[in-house]
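The other protein chains are all here in position, but one chain of the complex has been omitted.
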Amino acid sequence: MEPLSNRSKKVQKREMTFAERAYLPAIAQGLGITLKHFFKKKATVQYPEQTRERSDIWRGLHVLKRDENGAERCTACGLCAVACPAEAITMIAGERKAGEEHLYREEKYAVTYEVNMLRCIFCGLCEEACPKAAIFLQDDKLAPARYERDEFIYGKDRLVEPLKTTETK
Amino acid sequence: MESVDLIYKAIYILVIFGITLLIATYSTYFERKIAAFIQDRVGPNRAGPAGLLQPLADAGKLFFKEDFIPAKANKALFVIGPGIAMLVATMSSAVIPFGENLIVDGREIWLQAINVNIGVLYVFGVVSLGVYGLMIGGWASNNKFSLLGAIRAASQNISYELAMGLSLIAVLMMTGSLSLREIAEQQHGFNWNIWYQPLGFIIFLICAFAETNRTPFDLPESEAELIGGYHTEYGSMKLGMYLFAEYINIFVASAVMATLYFGAYNFPFMLELEAWLADMLDSVVAANNIVTMIGVGVMFAKIFFFIFFFMWVRWTLPRFRYDQLMKLGWQILIPLAILNVVLTGGAILLKEHLF
Partner (left out) sequence: MENLFYFLSSLTLLCALMVVISKNPVHSIIFLIITFFTISGHYILLNAQFLAAVNIIVYAGAIMVLFLFVIMFLNMGKDERDQKTSVITKITGAIAGGLLFVVMIAALKDATLQPVDVDNFNSQIGMVENLGQLLFTKYILPFELASVLFLVAMVGAVMLGKKETGERHF
């Protein structure tokens, strides 16, 4: 058969030299390589005591911010849910009642706000979409491993930033 | 033999037994540490300082695991298997001279459990029995993979025993003695056998790897093909005993290599050091004892180097294929060993006639 292109190369099986066939020089070489690694600096990070340094723009666990008075910034506009490519965010909007001004900044607020951490891809588009600067992805927290799937649906109880006054940490 | 001598001997044997077990225990720790270091990790470091209590944790785990015997296994032999492996492994350190003599109360104590004049043959015989533990255990498990592992172990041990024996013969021709103590004594100072028997040593080393079932010859337990090989069905401390026996075998093989080729407890300038010490301390006995203790230290340093070498090779080389193993044993090592015997014989004759 005619070759389609003339790029094929004839592979030749080279006869091994005596040193290669004797195998021992190769073993010595291999031992040298492993010995070099023996004295190398170790790559291990001692995790619980020591954490790997993260980038400044690391996108971790979500947080719903409060304003300077401690009222929730979120107005349940739904832009984050629209922006979310993984459709991880759901919310129900509600009207602020009289006497709740210290709790919610605007007249409309999110009654429930849930992020499914199993769906979330931590892309940060919600953060970009938010007109009220309410949702952010923290750079120091991760969604930890859990035993049950429903525990990965984070509600407002776990998403809203704790009040400064009640913060005990 | 007087009763005092007997007591000293008993203490010495107990000490050697304890040291053997201790070294085997910590070999597991160092195996993991060395593996980790070679792979740029740090290894076990949680149990105790630098993970030094890890062997205890492992042993504790093995002891408390369920002692499982498969329903269709041959129960008696299934239990005896690891026992034989362990017994044979611990027996072989009896004839190894770990040092010269100590003088206590004008009494010479030789740092060797039993000095038989066939020491080399004793080690050789006991090592050749080691395969029974594997074979019986593998067969009694009533498992195809175990049986294959056992069969591999048997054929591998028989094949490499031949080359090992032939490489030994060259050493025996040089020293003219089968007693390990005499072989050690003849390598006084820096007159080690390795300078005369480099080829023999390499053959012996390769065979030692094969006899202890270590990588690159760990085909009897190759996990990729045979699950766990002969110890597939074993769990808890019975498995622990197999693993333990392997480490004891490494220790013994290292000790034998150090004795036969690397001058046992001998180190350069030991006579000069002894004379100088005797001058300094004004006591021949103290000088002798100090030099002996240094010799014991040197012996153990050599042993530890070989144990390290075993592990170093394990984490460097991949496993051989079975036909490669057999080809290496029968077609390369045995002819080389015979060549070595012939060369050694010729050299001895030349030396006798020329000088």
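Observations on the structure shown:
Which chain is which? They are A and B, in the order written, and residues in each are numbered from 1.
The rule we apply is simple: contacts are C-beta pairs under 8 Å (C-beta built on N, C-alpha and C of every residue); 3 or more make two chains touch, one makes a residue touch a chain.
In this text the structure is predicted, and so the values were computed from the model without any measurement.
Counting contacts over the entire complex, the absent chain touches B. Contact with the omitted chain, checked across B:I34, B:V131, B:L226 or B:M270, is made by B:V131. In the complete complex, the residue from B:A35, B:L62, B:I103 or B:L178 that touches the missing chain is B:L178.
From the options B:W139, B:W192 or B:F251, the residue with contact to the unseen chain in the full assembly is B:W139.
Of the listed residues B:L21, B:L121, B:M237 or B:A286, the one in contact with the hidden chain in the full complex is B:L121.
By the touch definition given at the top, subunit B reaches the unshown chain through residues 74, 77, 116-118, 121-122, 124-125, 128-129, 131-132, 135-136, 139, 147, 150-151, 154-155, 157-158, 161, 178.
Definition applied: only the chains that are shown with their structure count from here on.
Within the complex, the subunit B residues that touch subunit A are 34, 37-42, 202, 312-313, 315-317. Within the complex formed with subunit B, the subunit A residues making contact are 24, 27, 30-31, 33-35, 37-38, 40-44, 46.
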